[in-house]
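Excluded from the complex is one protein chain; the other protein chains are retained at their positions.
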Amino acid sequence: MSPAHMTQGKGIHLCMPSDARESAAKRLAVAKGHLEGVLRMLGEGDVYCVDVMRQLKAVMGALDKARDVVLEGHLRNHVATAQTRGDGQEIVAELMGVLKYR
Amino acid sequence: MSPAHMTQGKGIHLCMPSDARESAAKRLAVAKGHLEGVLRMLGEGDVYCVDVMRQLKAVMGALDKARDVVLEGHLRNHVATAQTRGDGQEIVAELMGVLKYR
Amino acid sequence: MSPAHMTQGKGIHLCMPSDARESAAKRLAVAKGHLEGVLRMLGEGDVYCVDVMRQLKAVMGALDKARDVVLEGHLRNHVATAQTRGDGQEIVAELMGVLKYR
Partner (left out) sequence: MSPAHMTQGKGIHLCMPSDARESAAKRLAVAKGHLEGVLRMLGEGDVYCVDVMRQLKAVMGALDKARDVVLEGHLRNHVATAQTRGDGQEIVAELMGVLKYR
């Protein structure tokens, strides 16, 4: 459990908003289907490297977009409200840990 | 079918080397399992955004490594041998299309 | 002038905190020196491609870190306080515009 998740034992429990959860899940399900397609390609003997890289690029693009959905929901619902809760330092340090060196 | 794939109708058919295929498939199978874990997390009501982003970052790291395996096999087996086959212009233009703006 | 910058005409003017400004400027000055070194390399006839790419990678790493300094200051000083000011929607939409498709 992450520090900001429990906001310093104040019993506040931050959860992902359900619209972001559904939107991210939908995108990730599509990415998973795409990834399964790449695995099938690799099972065939005559697959061409550049075709595989192109498909992988598309899968990564889909994951990037899913991540942006999660990030936007987090910023809106948890970061923008941090001063009110009083856990701004923790929530920003935690978020920087996921964002940096990306 | 990509231009370099058929190397200008000379009937040369470039295929992914089997060791790169197996190594990439192994990594992608792990990434797929990881992605399924993220989808399960999103199915639960009390998932935390930063935990989802952390997991997605790990999945993307696995895809990046799988891509590097494919890229290295391509460079070694198809790009480094291009002058001998005579399709250097095509194979480089094609590869830049996948690599740039990455 | 960006929408959140003036926070909907309420006359609140968001400025970069001076410690983030100084820290980012210091890192960017180093990156600029490094970039000038790459330009000098390119002025010589016998420079090797991979050496140039390695130097450019280092410059980009330095810019990434400078950007993280600016991002962290923004999250801490402007995003985490958005609910209090009442401009959460605008400030998050604006930030997503810079972060996504990165």
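A, B and C label the chains in the order they appear, each numbered from 1.
Here is the rule we use: contacts are C-beta pairs under 8 Å (C-beta built on N, C-alpha and C of every residue); 3 or more make two chains touch, one makes a residue touch a chain.
Computed from a predicted structure; not experimentally measured.
One chain is not depicted; across the entire complex it touches B, C. Residues of subunit B that touch the chain left out of view are 64, 68, 71-72, 75-76, 79-84, 88-89, 91-92, 95-96, 99-102. Where subunit C meets the omitted chain, the residues involved are 2, 4-5, 13-16, 18, 20-21, 24-25, 28-29, 31-32, 35-36, 38-39, 42-43, 45-54, 56-57, 59-60, 63-64, 66-67, 70-71, 73-74, 77-78, 94-95, 98, 102.
Everything that follows uses one rule, which is that only the chains that are shown with their structure count from here on.
Contacts between chains trace an open chain of neighbours here, each touching only the next in line. Averaging the CA coordinates per chain and comparing them to the mean over all protein CA atoms picks out A as nearest. With every chain reduced to the mean of its CA atoms, the largest distance from subunit C is reached by B.
Centre to centre, using the average C-alpha position, subunit A and subunit C are separated by 22 Å.
With each centre defined as the average position of its C-alpha atoms, the distance from subunit B to subunit C rounds to 30 Å. In subunit C, no residue touches two or more other chains.
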